[in-house]
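What follows is a set of notes on a single structure, which appears directly below.
Note that this complex is displayed minus one protein chain, with the remaining chains in position.
Our next item is chain A:
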Amino acid sequence: MGLGRIMSGSSLGLMCLLLTLAGYYISKQLYLRQQRIWFAPIIMAPTLILLTVVIFKIPLEDYFQFTHWLPALLAPATIAFAVPIYRERTLIKRYPLTISVGVLVGLCLGVGSSWMILHFTHMPAELSKSLIVRSVSTPFAIEATRAFGGIPELTAMLVLLTGIMGMLICEPLFKAARIQSSLAKGISLGASAHGAGAAKANQIGREEGVIASLTMIFTGIAMVITAPVFALLF
């Protein structure tokens, strides 16, 4: 089809911005009405937009002409995480040890498992290095991946995949391992599947959701701060 040949650069760029916004908000509205996992925005929106770009062979430079300011909002979004931390300070003060140990264990297991993947498989270095930060939220992951020599774009995709996987595997795993406490469910979901895990935890229960979001934020901050140290291991 080659839309790039038919339309001029800037009108195609504007179309791409509209496509991205529409794809995202339509899947969000759809999920509000039909709570099926395949309609979840984290699965449906990227799939729809990626398919359109691939099928119509839209050149990436045209796609980025106007959409490049969307990732610029990742930094203010990181700062915005201060508000939920402040709001839930009483919950944090109630279980300080559990939360901080949960964050540390999740972080170490995430980096440790990546170390195993890097050393025992034959994947190209750019791919396996982008994998290291996959279990933290995207704004933190994109910052931290530079320290390990990963590629931000690949990292963004792997973070997304990790979130989807965490959402899909958590319930059978919790059942099989007989995990019942809401704190354990929330913290493990937040530490392993970031935002998607927090959304899933919110469906399990309110307390699980809040705990998962807090863990996601703390794991992200911890990853960004410790990345230069962990990078020495790789």
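Things worth noting here:
The definition used in the following text is that contacts are C-beta pairs under 8 Å (C-beta built on N, C-alpha and C of every residue); 3 or more make two chains touch, one makes a residue touch a chain; residues count from 1.
Here is the rule we use: contacts and distances are computed from a predicted model.
Not every chain of the complex appears here, and the one that does not is recorded in UniProt as "Protein LrgA", selected from "Cytochrome c-type biogenesis protein", "Succinate dehydrogenase hydrophobic membrane anchor subunit", "Hpr(Ser) kinase/phosphatase" or "Protein LrgA". Screening A:Leu18, A:Leu32 or A:Val105 against the full complex identifies A:Val105 as the residue touching the chain left out.
When the missing chain is restored to the complex, the residue among A:Phe39, A:Phe56 or A:Tyr95 that touches it is A:Tyr95. If you put the hidden chain back, the residue from A:Leu12, A:Cys170 or A:Val210 that touches it is A:Cys170. In the full complex, chain A makes contact with the omitted chain through residues 20-21, 23-24, 41-42, 45-46, 49-50, 53-54, 60, 63-64, 67-68, 70-71, 73-87, 89, 94-95, 97-98, 101-102, 105-106, 109-110, 113-114, 116-117, 121-124, 126-127, 131, 134-135, 137-140, 142-143, 151-154, 156-162, 165-166, 169-170, 173-174, 177, 179-181, 183-185, 187-189, 191-193, 195, 221, 224-225, 228.
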